[in-house]
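For this depiction, one protein chain was excluded, whereas all remaining protein chains were kept in their positions.
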Amino acid sequence: MSAREKLNDDLILGKHTFRTINDKVNNVVLNQNSHTIPWAVCFMVGFMLLQLMGLVILWLLYRGIGIWGVNNPSMWGWDIINFVWWIGIGHAGTLISAILLLLKQSWRNSINRFAEAMTLFAVACAGLFPLLHTGRPYMAYWMFPYPNVLAMTPNFRSPLLWDVFAISTYATVSAVFWFLGLIPDLASLRDKSKNPIFKGIFGALAMGWRGAASHWQRYESAYIMLAGLSTPLVLSVHSIVSFDFAVANLPGWHVTLFPPYFVAGAVYAGFAMVLTLAIPVRAWYNMKDFITMRHIDWMAKVMLATGLIVFYGYLCEGFFSWYSGNVFEIDMMRFRMFGPYGWAYWMLILCNGIVPQFLWFPKIRTNLVALFIICQFVSLGMWLERFVIITVSLTRDFLPSSWGYFTPTIYDIGMFVGTVGQFTFLMFGFLRVLPMINNFEMKELLYRMTGRGHHHGHTAHALEPDLAGHTAGDGEEH
Amino acid sequence: MSQPIYAIVAEFGDPDDLLVAAEKVYAEGYRKVEAYSPFPVHGVAEALGNDCSKTRWTCFLSGVAGGLGGYQLAPDDTRSV
Partner (left out) sequence: MRRFNFLNYTDHTEEPYAVTMLARNPNVTMRARGVMEKCTYCVQRISAARIEAKKEGRPIKDGEVVSACQQACPTKSITFGDMNDPKSEIAKVKKQPQNYILLEELNTKPRTTYLTRLRNPNPKLGKES
């Protein structure tokens, strides 16, 4: 069976048995004393910023979105920049959980749970912005084509409507995928939990999972199907987000390059965020045996590859605006580089073009401090990319009479910082109540790594119940 | 009179032993057998004679139903309001 191929040992370090993996992963949830001061600090800061966002949203609902810096030429401001930024960050989770699963990449096992949670929370942050941006969030259901007496249906030719479907599908599939993967681990927590209340909660969520062979078979079949559904979503969601720009007729937006370049940028930003979280968390919870330097090295390589695609996109934009011979396109590039937002463009080139080149060096890829700093540059760079695209094009369109300038207000900053807080709050809340590493997949990975070359039906073993107990015995086999 | 045997439970320390046992039990003619494991051991379900065609059909039919439901929401010019 292909399941028993010899894998690289670096994916799990240290002397681990099924029992130690199980205990280590479950311990973070079951032993609430395992959470130290860094957890409390991150959670509290996240919670405070979340409250700040609550205040901003309250004021926004009372006054209208005019409290943001958006104005008449620049109708999209930080809200849409943040929306695209967050949605992009979510993509790494889906890539890790779906595409790497279909490609049978075993290094996804220790990071997929974590990354999928990150996807969900990033989508939760992203979804807030277009919702509030509509101006009347209480009418948001008008965006769906439901039968109504107003004889009103959304315009199916608008990419903004495609976006509604892309994002809602993405959020739904990601949530279902995440929950399905959690079921066996919830059952493990149910079996190990001493507290009757938590036992009940985990038991209800595990939905009667017993780990029977027939369960596993159905589980794997469903999981692969969901991975098949999610895989096109990795590509389609950010393509559709890019259509929000590319379908419009504005110089700097009306570019066929946008879909692939946005998707690459999304994966790039997503891996930066996975690393930003994984590097400290693996140290705080001593998960270095599971999220090894090899994982970090490979994630850094994915970042380098996608970063190069993004940088190539910037070069293409420059080349095509010149090659088009179109006065508006040429001037748009000139405004980006040397216009009032020139500082943002050159910062963007520094963050997304120059800084990631350091990832060519293995020493930097495995230097956690350097890598963490590079990830911050990447996150900033990806934010600036959306800033340059949105702001420069909107404030410099065809007619000089409608040119303008965009200045963010404290409410823009409050919303952005608030979603960062929401993300941190949800992420650290998740670390405390659910297993951050996919428990059963790690055990399966160990089984495959320790493969002793048994082949289906080839080795005859004495059929006798082994009651003596093995070091590899998990205690969950009954 | 001894108690009738309702079921026999065997515990294995190694997933490979479970796999071999599953095959043997099936070959002996036992059909009401289930194997429990904390992670998927590929081949055990097949060795016990299970297949997951039900999952596939359920998913396919649910997908078709969902798709048709989605089309119901599409705008219909002939419908008078």
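A few notes on this one:
In order of appearance the chains are A and B, and numbering begins at 1 in each one.
The criterion applied here is as follows: contacts are C-beta pairs under 8 Å (C-beta built on N, C-alpha and C of every residue); 3 or more make two chains touch, one makes a residue touch a chain.
For clarity, every value in this text was computed on a predicted model and none was experimentally measured.
Across the entire complex, contacts from the unshown chain go to A.
Checked against the full complex, the one of A:34, A:71 or A:169 touching the unshown chain is A:71. Note on the undisplayed chain: of the listed residues A:14, A:135, A:200 or A:318, the one touching it is A:135. Although one chain is hidden here, its contacts on chain A can still be listed: residues 63-68, 70-72, 75, 134-136, 139, 249, 398-399.
Assume only the chains that are shown with their structure count from here on.
Centres computed as Cα averages put chain A at a distance of 31 Å from chain B. Of all residues in chain A, only 1, 3, 18, 22, 144-147, 149, 151, 153, 156, 184, 188, 210-214, 216-222, 225, 440-441, 443-444, 447, 452, 454, 456-457, 459-461, 463-470, 472-474, 476-478 touch chain B in the complex they form. Interface residues of chain B, counted against chain A in their complex, comprise 9-17, 19-25, 34-46, 48, 50-52, 54-56, 59, 73-75, 81.
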